[in-house]
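The complex appears here minus one protein chain, its other protein chains still in place.
Up next, chain A:
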Amino acid sequence: MGVQIHIRDKSFRKGQTTVHALQDIHLEIADGEFVTVIGPSGCGKSTLLKIIAGLDADYNGIVEMNGVPIQGPGTNQGFIFQEHRLFPWLTVEENIAANLSLRDREIRKKVDELIDIVRLKGFEKAYPKELSGGMSQRVSIARALLREPKILLLDEPFSALDAFTRKHLQDVLLEVWRNKRITMILVTHDLDEAVYLGSRVVIMKAKPGRISRIIPIHLPFPRQRAHPSFQEMRQNVLKEFETIEAPPLMEGLGI
């Protein structure tokens, strides 16, 4: 499912001051595309995802899915947060099913399949406290996939994980994307991740949050990080990134 984003302005008001979190964001995402979003902290990436998810309707502009304006969180959108946000009192399989019944044969079967996909066999009955960070994040991925979303929104899903687990989950995500053709919008701080996963990398800048540039990545999957063409792409993104990262940092430091 495609997404058409036209946000003129999204601001937070706190007393006298107004923070312009987003301004003039125009982005059309095609069905089945994998878009990665990268930008400095505070440039409104999470705010953007929340708007697409339907969690925040208080903005100026229009965001549509296949031409239909988004009204509240829908079954079409799945959301994966930076922290796993599992329910501590539910076991792994109960967390995946959540409000759906495990006694339903169909659901049961799908949950078992997903547990297989995210490689959590043997931990169905474990509580979140017994899981590592990577395992917990895999549970939340399975939870989102069970609802068969048309669009998956991911807000720095792997940033709290070590490099090894991150690489594994990136590949899990690519596999899911290729098999189910879900439209993916992934926010990240990690340049490599943005280039490794995205068919387009959206680079944002802060104050106010807006799009700096969009760089298409024409590399076939699976991508090789060590490959020269990958490195070249990475350099392109990095160059753009550096032009925007520097000024606010200097300003902030008072240099």
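We take it that a contact is a pair of C-beta atoms (placed from the backbone, for glycine too) under 8 Å apart; a residue touches a chain by one contact, two chains touch by 3 or more; residues count from 1.
Assume contacts and distances are computed from a predicted model.
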Per UniProt, the name of the complex member that is left out, chosen from "Sulfonate transport system permease protein", "Xanthine dehydrogenase family protein subunit M", "Fumarate reductase subunit D" or "Anti-sigma-W factor RsiW": "Sulfonate transport system permease protein"
Touching the absent chain when the full complex is considered, from A:G2, A:G133 or A:P208: A:G133
Where the missing chain touches chain A, by residue: 53, 55, 72-75, 77-79, 81, 83, 85, 87-90, 98-99, 121-123, 127-129, 132-135, 143, 147, 161-162, 164-165
